[in-house]
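Note that one protein chain of the assembly has been removed; the remaining protein chains are unaltered in position.
So, chain A:
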Amino acid sequence: MFSSSQFDAASAFSGGGFMPSQSSQFANSTPSQSRDTQGLLPVTVKQISEASRSGDEKPNFIIDGVHVNNVKVIGMLFNKNVRSSDVRFDLDDGTGRVECRRWVTESVDTREMDALEEGIYVRVIGHLQSFQGKTQLNVFSARPVTNFDEVTCHFIECIYCHLQNSKGQLEGGAVAQPQMTDSSLSTPVWGASNRNQPASMNNASVQYTTDGFKGFDKLVLNYLQQPANIDREMGVHLNELSQQLKAPIEKIKDAIEFLEREGLVYSSIDDYHYKAVEGC
């Protein structure tokens, strides 16, 4: 699954990148846990101002239906106020102004903040929080913008992420729903009912899990689920799958990637050996 064409960074490093490609759609299939897969979201101040909040004790910001913690904002810095333990400033990105606070504990922080002059363009990465009823950014990083194409790029990213997240919402209603019923039966976490079935567990589960699958994914899964293969500690090599099922390696990788996302198979000793999850 690690061929460069298929490698999906967003789902592999979910939480790390700020482009919510695949992962945000996946988020819809399990709403309770992965709505906040957004690691870092580029936003405009206007979007922050319109963010809805949830949770009483620890307020959460929701933009386009996605829980947002860390954001990137690019704008001009004003009203810089250097204090003993922190530096406060307003960031104006042309859509609005947001108050920012950067805690200064080490000389690195001081140097970074010293470089910021009034009125210059700054790229700010920080944690959205609500303090005494006011929304503010707890800043991790504030650096001057040196290439001004970045300003354009930032706002285009804002549009892109807005589109991705809101599109995910719309599709979520129609597409993710059936996905959910499938995965609730097939993935071991949800499939408690599977475990209650005694003797012919393997067969029963194959019937369950294959419901929503394409024929070929089913073939790959069936092969990996053969008792002899389940017993192999190292798992099955992709080449072996390719030979046994008489299919090109790319097709195998596609199927494996799909099955892995569904939580039905996992890589064992390296990225080329796979095993089926037992008991599903």
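Operating definition for what follows: contacts are C-beta pairs under 8 Å (C-beta built on N, C-alpha and C of every residue); 3 or more make two chains touch, one makes a residue touch a chain; residues count from 1.
Criterion: contacts and distances are computed from a predicted model.
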Seminar exercise, completed: Matching the hidden chain's UniProt record against "DNA-directed RNA polymerases I and III subunit RPAC2", "Phosphatidylinositol N-acetylglucosaminyltransferase subunit C", "Replication Protein A 3B" or "Cleavage and polyadenylation specificity factor subunit 3-II" returns "Replication Protein A 3B"
Seminar exercise, completed: Given A:Thr135, A:Asn222, A:Gln244 or A:Ser267, the residue that touches the chain left out of view is A:Thr135
Exercise. Of the listed residues A:Leu41, A:Val87, A:Ile125 or A:Cys158, which contacts the missing chain in the full complex?
Worked result: A:Cys158
Exercise. Which residues does chain A use to touch the chain missing from this display?
Worked result: 44-49, 76, 94-99, 119-121, 134-136, 147-149, 152-153, 155-156, 158-159, 162
